[in-house]
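Every protein chain except one is present and positioned as in the full complex.
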Amino acid sequence: MMVEALLETKDVVKRFGGIRAVDGVSISVERGEIVGLIGPNGAGKTTLFNCITGTYTPEEGHIFFEGKEITKLPSNKIIRLGIARTWQVVRPFKKMSVIDAITTGALLRHGKIDEAREKAREVAQFLGLPEEILKKRGDEITLMQHKLVDLARALATEPKLLLIDEVGAGLRPAELNMMIETLHKINKERGTTLVVVEHIMRLVMSISKRVIVMHEGKVIAQGKPEEVSNNPQVIQAYLGIKPV
Amino acid sequence: MRASITRGPILEILILIVILAIIPLALMGNAYYELLAATVVLFSSMVVAWNIIGGYAGQLDLGAYAYMGVGGIVTAELWMKAGIPPLLGIFVGGAVSALIAILIGIPTFRFGIKEVWYALLTAALVVIFNNISRLLMGPFDYYLPPTTGFVYLKFNSYVIVYAIAASFLIIAFLVNFFVERSKMGYYFKAIREDELAAEMVGIDTRRYKLYALLLYSFLLGVMGYIYIVIAASYSYRIFDSSASLSIAIMGIIGGLGSVEGGIISSMVLRSLGEYFRSTFGSSLPGLDLLLYGAVLILIGIFQPEGISSLINKLLKRKG
Amino acid sequence: MGNKEKAVSTSAVIAIVVVVILVAVAGIYLATRGGAPSTTTSPTTTATTPKTASPTTQTNTTAYPSQIYIGLVEPLTGSYAVFGQEAQQAAQLIVDIINNQLGGIKSMGGAKLVLVTEDAGGTPESARLAAQKLISTYHVPIMLGAYVSRFTSAMAAVTEQNKVILMTDALVDSLTQQGWQYIFRVAPKSSAHGKAAVDFVLDMAKKTNTTIKTAVVLNEDSIFGTTVANGAVLELVSNGIEISSHITYPYDISDVTPIINQIKQLNADILISIPYFNDGVLLAKAIQASGLKFAFIAGAGACGYTDPDSIKAAGNAVLYYTNTYSYNPARPTEWNQKVVTMFEQRYGKLPTEGAGIIFYSLMTVYEALEKAGKMFPSDPLNPDHLRAAFLSLDLNDTNSIAAQLYPSGHIKFGPDGDNLYPQTAILQVQLVGGNLTPVVVWPEAQPGFSAIFPRPGWAPTK
Partner (left out) sequence: MISPSLVLQNTIDGVFLGLFYSLVAMGLALIFGVMDIINFAHGDLLMLAAYFVWLTSADLSVDPTVTALLLVPLFFLIGLSIHYSMIQPVLGKEPLIQIAVTVGLGLILQNIALAIFKAEPKAVAYSLFSFSYSIGPITLYASKLFIAVVSIVTLYVLNLFLNRTFLGLAMKSTADNREVAQLMGINAKRLYALTFGLGTALIALSASLWMTFGQVQPYLGTSFSLISWVIVAMGGLGGVTGVLYSGIIVGLAESLGSLFLTPSARMAVVYIVFFLVLWFRPRGLFGRR
């Protein structure tokens, strides 16, 4: 028997009006991997994320998580199975304190507030969020801190698979380095599988062991970072010239 | 609700109870002020109940009097038609009100109606209830029997009416208190802050919004009968759009999610409104409402988080 | 909410809450059983002794109060303010007449009346608060108000409990059918308005040889509109007139054309319409525009067609329309003429129904106070003595001013507190010197006028 992939999509199609935003995508993610998902604007990466997390229901195709079909499940059930995500634009709980926001995530697996709060603290510490930040409200912290809180909130749900959408956007070079380290740490120390959508090539190339390239809703290449970056189809896609 | 409770809030509740207990003593047996206190406290408890759906769960519900009216009318009719004493009837009234709320809430949340659309839907609900009850009950005023007594929750003494209204306020306050410290409270607030992000930490947002609606409509349904006792008669006009709006407005002025703010704003503004009515009613009609309007605009522009955040700021500055 | 504070277990809080609720429940229960004032059977409640503004006079039973407070609760804001504000003006005028021209309450040593007014606000609760405030602050023995039926019932909850006489200017029938002890009403109740509109039309039809077989009844759907319509329907049916259609609509309707369209198909002889302000003008304009013809269009209830604002707003469209009035401003009695002139001089406008009801209601209160002073000289303001005085009144044009102000000229209360001799006057919009003017045409037309019936331009079909 084949080794079961953690996440597998088969011919997933999602349309908006006449546009096929995701056009027959089949990918698979193994346990423990860090996969980079790249492609020009509008390639369908975020839409694919939305299909996986149940925000959108794909019109065609199937999505499996740990061998179980999740294509038509509602988001909350999918998250419970062990998928979490973050967004390119942070979505903080502005009027809640940081620790409360993370606790909200932890409540998924810890029904008691005290336990959840304990868990939240643990995750915050793991991500290096300083104690004084935890009491601040969501609208009182910096962008980098926001990104970490979003990550912490997602991690607090104890996911097996974490989908990270352009976490580097808007960060300064030093912050970017910290973020790269943090992602590595999440993968190594917690064993969380990561799928990272990214525009910043430095980030993708330095953390991903495997890269999947999407263009106009389709997967056009996948492989090791160095292979992919030399692929002529990929280069053409990024330059905006249609491959013949 | 297995949350651990810290000492601070208990103090808060005790203070609230003590203040509410002192009020009638302070009124020195003046029936007018007793009645006023009962009216104001009942209004406050409606605002506190609203806080669950509006303040915590962030759903701008403008249908308070729809739920309150249903509960009140059901309780009154059960007494008059079936002889069921209101002491039991108010819970049936609350349950019927909650049931109707849920029946409407399921499709509403199922189809993802939120923000202004939810506000419009609930505002329309009050008009629909008004029109339909007009068809069912006719235009007539209905009077409660003159009987008084504990099981009828009807008394000649305003102090007791006040005491009942005050216990509603305490109960509504406690429900808020437990909600805030429970998983439900965290989930409500997450939904209020960002529904999509809430989904992504595994919250069944539809179900939790229904929970909020359920608690809110049940509490209002239970309060409806006492409203009728104070108003002395009831008719389809109990379904009042502008009164429903004023409940939400008090919640907004108080500060979303702040029970204390809601209590303060509703008590102060409702009493002030009554003061203006009785003082300037004949010379400056509508002055109280005009002032509400001005307060709303000023708060919206300069203090969008309501008076509770203003109070917090002042406390911080001092402390 | 930080977790550093010392945590207390949930059960402790629940225990405290349960104890508090138990204590509260027990307290309420004990209070209701023991010390609370019982229902109206007990004669020893607080308000039974007259508490007027001059407590010094109360030590001596033979001395009378120098002032008697009379409460007035009227809607001075909101959509009924039109009536309430006029009622307030009328009440002040009558109180001044009583104090200055009639020498106060003579049987009580010339005690003067003091009018205290409260705005009923927009809700029953605020009307109740208003009534309670008058009792708590001024200990009024008698109150008037509050035009709107649900405000009035909220007031009655207070007046009944405190044994204060409520002389109401609200017309809805059911108010005097609740078994209340202290409510009185001189004004014709709403069903009498509906009946009067029909009686007028049938009387005129007989006089002018007009055949009337079918009628359409159209009313705004408030409790007032509905009860007036019920009175009209009963009278139509008992006179063998066929009701082609009975349509109700909300008074704030924005478009009446669907109603007019429906009526147009029916070809009825007469239209009995019970409007409020808005809809009355809309209807009149739409009927004019539609070319709809009736032998007669009779309004029941006091507003919508013949009041000055409606005439101003509808113009020609309301020519020859009628309304039933609880008051006859043209009644040719000495005091009626006098009061109308004084009102006109003081406020620069003719009194309409809102003022008229207060004229005779308050003047009846005056007669009752005089009577009480004679019947119970030792304790005239005792509520049960007052009640007895009201019930013993039998007023007519020769023995009282109040009756001179009332359309039927006869006031006597039945056991339910309603006047046994109700009467309304019919006003019709006519052209007087080129101006649209409301004129009293029935039961007795004002001098120099007569009812214009049927509507000019109407020709009987077939």
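Residue numbering begins at 1 within each chain, and the chains themselves are lettered A, B and C in the order written.
Following the convention adopted for this analysis, a contact is a pair of C-beta atoms (placed from the backbone, for glycine too) under 8 Å apart; a residue touches a chain by one contact, two chains touch by 3 or more.
If you're wondering where the values come from, they're calculated on a predicted model, not measured in any experiment.
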Considering all chains of the complex, which shown ones does the missing chain contact? B, C
Please identify which residue in C:Q92, C:S174 or C:S290 touches the non-displayed chain. C:S290
Of B:A26, B:A294 or B:L314, the residue touching the omitted chain is B:A294
For the chain not shown, which residue from C:P65, C:G78, C:P407 or C:P422 touches it across the whole complex? C:G78
Where subunit B meets the left-out chain, the residues are 60, 107-108, 110-113, 115-117, 119-121, 123-125, 127-128, 130-132, 134-135, 241-242, 245, 249, 252-253, 256, 284-287, 289-290, 292-297, 299-301, 304
Write the list of subunit C residues that the hidden chain touches. 77-82, 85, 221, 247-250, 252-255, 257-259, 261-262, 264-265, 277-278, 281-282, 285-286, 288-291, 309, 312-317
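Criterion: only the chains that are shown with their structure count from here on.
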Compute per-chain Cα centres, compare each with the mean of all protein Cα atoms, and return the closest chain. B
Using each chain's Cα centroid, which is most distant from the centroid of subunit C? A
Centroid spacing, where centroids are CA-atom means, of subunit B and subunit C in whole angstrom: 34
Using the average of all C-alpha atoms in each chain as its centre, how far is it in Å between subunit A and subunit B? 42
Subunit C, residues touching no fewer than two other chains: 1, 3
What residues in subunit A touch two or more of the other chains? 100, 114
For subunit B, which residues are in contact with subunit C within the complex? 1-8, 10, 13-14, 17, 30-33, 35-36, 39, 134, 138-141, 143, 146-150, 155-157, 159-160, 163-164, 167, 170, 174, 181, 227, 230-233, 235, 237, 240, 243, 274, 277-278, 281-282, 285-286
Where on subunit A is subunit B touching in the complex? 53-55, 74-76, 79-80, 84-85, 87, 91-96, 100-101, 103-105, 107-108, 111-114, 116, 138, 153-154, 156-157
Subunit B contacts subunit A in the complex at 2-4, 181-183, 186-187, 189-190, 192-194, 196-205, 256-257, 305
